[in-house]
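Here you go, one structure.
Left out: one protein chain. Kept in place: all the others.
For subunit A:
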């Protein structure tokens, strides 16, 4: 059920991404590629689906690409699609596969047999920060209060999330606790099947705090239903300036759930560069800006080697933490 952790962010993102369907396609003579085929390792309506389709629509609507096609291939937490891309590498030069943080986590746990090293890294494009939130009616007003409550009765302080223990939301909570100088293995993590259920758990008072995606938290914080104690960005995010970053509260907790694109292994260098230029160009178009804003994500464009260094860093961060937590 690990894919469900995606579904929540995903379904929302997917629906928002389809806004683009309505935009009028206009080619104003700067087309860079005839067509792009997107391979989506999860089902229709998931987070990967939303990212791929949003990107494809931006490419087509801005006239950068003539035509975009999509293929959903779910199974094995993304492993089926990765295996397929590697197996058919020679005939898949026209394919871009979307993926995100779980490719790092699941490769570490062995859930998927391959890792990002087995693929050609095109670029990381967008990301969503994580946040720790509490019910608006909670007496916990700040991260300081939360830590005080936790220190008083560590076992009674339950932090929930929409993923399994050892999944992304749990790891984010552990990163935050570790940054605050606490034992990341000591708090009581309660895993839910999906984000909606986890949010209901928070609002019903079953759990004390919730580890969730920032873009998701903003909508409910805006309505006054929840309070954001901290966001895992290096500084405050313009989409919701009220939310303090952990860094400014003296907690060294940074994390971004990135989304990016991969190609088949052995992709010729010139084609790789063409894809990277294409995505770089897209990031500056108004069509992309509209889609990105509606998905509540931030641009973090990192092509090729930069992407690789970032993934290695994340693998190190998450791997160390998982070893400490006893998941590896």
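Here, a residue touches a chain if its C-beta (ideal position, glycine included) is under 8 Å from a C-beta of that chain, and two chains touch if they have at least 3 such contacts; residues count from 1.
Convention: contacts and distances are computed from a predicted model.
Participant: Which of the following is the UniProt-recorded protein name of the chain this complex doesn't show: "NitT/TauT family transport system permease protein", "Tripartite tricarboxylate transporter TctA family protein", "Spermidine/putrescine import ATP-binding protein PotA" or "Hydrogenase maturation factor"?
Facilitator: For the chain missing from the view, the UniProt record says "Tripartite tricarboxylate transporter TctA family protein".
Participant: One chain isn't shown here. Among A:63, A:191 or A:319, which residue touches it?
Facilitator: Of the candidates A:63, A:191 or A:319, A:191 is in touch with the missing chain.
Participant: Just to verify: which one of A:36, A:73 or A:180 makes contact with the chain not shown?
Facilitator: In the full complex, the listed residue that touches the missing chain is A:73.
Participant: Quick one: which of A:183, A:206 or A:242 touches the chain that's been left out?
Facilitator: A:206
Participant: Even though one chain is hidden, which residues of subunit A still touch it in the full complex?
Facilitator: Residues 1-4, 7-8, 11-16, 18-19, 21-22, 43-45, 71-77, 79-80, 83, 109, 111-112, 155, 158, 164-167, 188, 190-194, 196-197, 199-201, 203-207, 219-220, 222-225, 294, 327 of subunit A touch the chain absent from view.
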